[in-house]
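Removed: one protein chain of the complex. Kept in place: all other protein chains.
Moving on, here comes subunit A:
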Amino acid sequence: MKGILESLGRIGAKLATRKYTAGYPEVKPELPARYRARIVLTRDPDGQERCVACNLCAAACPVDCIDVVKGETDDGRWYPETFRINFARCIFCGFCEEACPTQAIQLTPDFETADYARESLVHDKADLLIAGQGKQKGYRYWSVAGKAIGGKDKGAAEDEAAPVDLKDLTP
């Protein structure tokens, strides 16, 4: 009983507060960078695609709306041959961003993703891949991974010793 009265009181008090109307869409709201809306795929500091098609975002996605198909370039990089998000299903939970080991997939504050046709809510890689690093700057997965790619030989990643010389029997 006490709870109900208390709630009623709080709601009633709102009658006295000043009205606030957002002027949207003429006035765009300013949202914090961590706001979770439109999803983008970013690039590393060298301008290379960050995504390595590991499929972790797809696995983390509770509504299964991310489809990734792995491809491999001639110099050994894994990359997504297909990267597709069905925004008709996406619930903007941000799990994909949390799961991503390369900081490739990021949610942005751009929430204006509505459309008239459901078909156009299915976004492919060309719609998702942006030119920059997004909000996570500086991370380059390939510099910490052990797999060699063109321009980064074995032993050339961060904290790696030169490849073992197998003929060497010294302790």
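Here is the rule we go by: a residue touches a chain if its C-beta (ideal position, glycine included) is under 8 Å from a C-beta of that chain, and two chains touch if they have at least 3 such contacts; residues count from 1.
The working rule: contacts and distances are computed from a predicted model.
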Worksheet item: UniProt name of the unshown chain, from "Metal ABC transporter permease", "Acyl-CoA dehydrogenase", "NADH-quinone oxidoreductase subunit NuoG" or "(2Fe-2S)-binding protein"?
Response: "NADH-quinone oxidoreductase subunit NuoG"
Worksheet entry | Among A:P29, A:G132 or A:G155, residue touching the chain not depicted | A:G155
Fill in: Touching the absent chain when the full complex is considered, from A:A33, A:A59 or A:I130
A:A59
Worksheet entry | Hidden partner chain, touching residue among A:R34, A:K70 or A:K137 | A:K70
Worksheet, complete the sentence: Contacts from subunit A to the absent chain lie at residues 52, 54-56, 58-59, 61, 63-70, 72, 78, 84-86, 88-89, 101-102, 118-119, 121-122, 124, 141, 144-148, 154-155, 157, 159-164, 166, 168-169, 171
